[in-house]
Structure formats: C-alpha cells, structure tokens
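For this depiction, one protein chain was excluded, whereas all remaining protein chains were kept in their positions.
Let's look at chain A:
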Amino acid sequence: MLELLEGTARHNGLVTAFALVGLVMLISMKLSRHLTMGRVHGSAIAIVIGLGLAYWGGVQTGGTKGLADVSLFAGVGLMGGAMLRDFAIVATAFEVQVVEAKKAGMVGVAALLLGTFLPFIVGAGVAYAFGYRDAVSITTIGAGAVTYIVGPVTGAAIGATSDVMALSIAAGLIKAILVMVATPAAAKFLGLRTPRSAMVFGGLAGTVSGVSAGLAATDRRLVPYGALVATFHTGLGCLLGPSLLFFATRAIVG
C-alpha cells in the first residue's frame, strides 16, 4: 500500500513537486500570519523552508542538488530548474511599466558594472588575506563572489584547481542565500520601494536567484524590474571575469 503510493509519487514527479511546494507555501503563509503577525513575508519563510529541505536532501543523499536528489522528490528539480524558472521570470515582465523601465536604463547599467567590480574586489581581497598569492586562484574566488556561475566559468577558463573552484561556488551560493534571506528584512535600509530602486538592486546584488527570491519576498511587483537587470549580471561577469578582471589581477599580484 505504502509502496504503491510511493510509486505513484515517483512516477508523477512534477505533479508531486506542485503538491509539495503548495503545502510548503500554505504552512509558510500560516506561520507568517500567526507567528510573526505578517511582519515576515510568507514567501521569505517558504524560501527558508526550501533551503532547509535542500540541506536535508544533501545530508540524506550526499548529492549536489538538495531535495531533488531524493528520488521521491526528483520533480522539484524540474519545477525549480532553469527552464521553468526562466519561463516564470519572463512571464513577470508582463507587468513591467515601460516608462519606469526606460527611466532607469542608465542607472541599471551603472549598477551592473558596480555589481561586478565591487564583489570581485572584496572576494579577491579575502582570498589574498587568506594566503592565496597566485592570480588564477585570486581571480576565481573573486569571481565566485560575483555569482556562483561566474566563479566556475572563470575558473574553468583560466585553469583553476578544483578546490578553489569549489570555494568560489560556495562563496557565490552563500551570497545568493544571504540575498534571498536578508533582502526582505533590509528592504527599508536598501530603499526598495520603486521600480528604479529594484533595478539598482538587481544590478548590484547580482545573482538572479537571490535577487528574484529576495524581491519576491519583499514586494512581488518589484520582481520583474530587478530580474530584468540581474539577468545581464551573470553574462557580464562571465565576460569580464576571465578577461579584464584576470588580467588586472595578474598585473597587480604578478
């Protein structure tokens, strides 16, 4: 009986994922309303629960894809994978007010450049402080502080060792998780009220997953503006990391 039920869930992975995420959302909304009196947005709680489930999945299976490695919940991998994520992000553009987006164009570009250079400098500085002296390792860890995709792409291009690559991925992942979790709490400090401010945020905070989840938990209507800018962030980082940033680092540390 129980085996039969398990088989049903396993053979209908995506549908199981819909049911599971629906349940997580329901619990989060209830927790938000009753435990925090609505001060912490339900979406933020749901994302934290998701990260907790990912941790549990990692411990259970030793895999790299969190809950999606547990065969019963493999459908979560499809539901939260790049395909459906990007599909849903694009759909949010339907609510974009064109006038607002145009006004913030230049600010968005400036934010993107700052959002690539500043994290890189911080990441490279930390790597240097911890005793890394070769340009390849410093660049890779610095690039990881931009996003967890820019790190390994840069490292692979300039020939970094696998432990440095893992470090750069870890730095990017922690950054994405921090942005997801901390954004709703810091929304007031960051001045996240307008489409323009969301675009500044998207360019500077970078990681699409962090930005979109953080904004979703702050004010859903800001998501498309932040995502619109953040989507260029990874591409710009992958472009600058193995080229300009690597050469600059090599020129400095020799």
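Assume a residue touches a chain if its C-beta (ideal position, glycine included) is under 8 Å from a C-beta of that chain, and two chains touch if they have at least 3 such contacts; residues count from 1.
Throughout what follows, contacts and distances are computed from a predicted model.
Participant: Among "Sulfite reductase", "Succinate dehydrogenase iron-sulfur subunit", "Peptide/nickel transport system ATP-binding protein" or "Malonate transporter subunit MadL", find the name that the UniProt record gives to the complex chain excluded from display.
Facilitator: The chain we cannot see is recorded in UniProt as "Malonate transporter subunit MadL".
Participant: For chain A, which residues lie in contact with the unshown chain of the complex?
Facilitator: 17-18, 21-22, 24-25, 43, 46-51, 53-55, 57-59, 64-68, 73, 76-77, 79-81, 84-96, 98, 100-101, 107, 111, 114-115, 118-119, 122-123, 125-127, 130, 141-142, 144-146, 149, 153, 157, 166-180, 182, 186, 189-197, 200-201, 204-206, 208-209, 212-213, 216, 219-224, 227-229, 231-232, 234-236, 238-239
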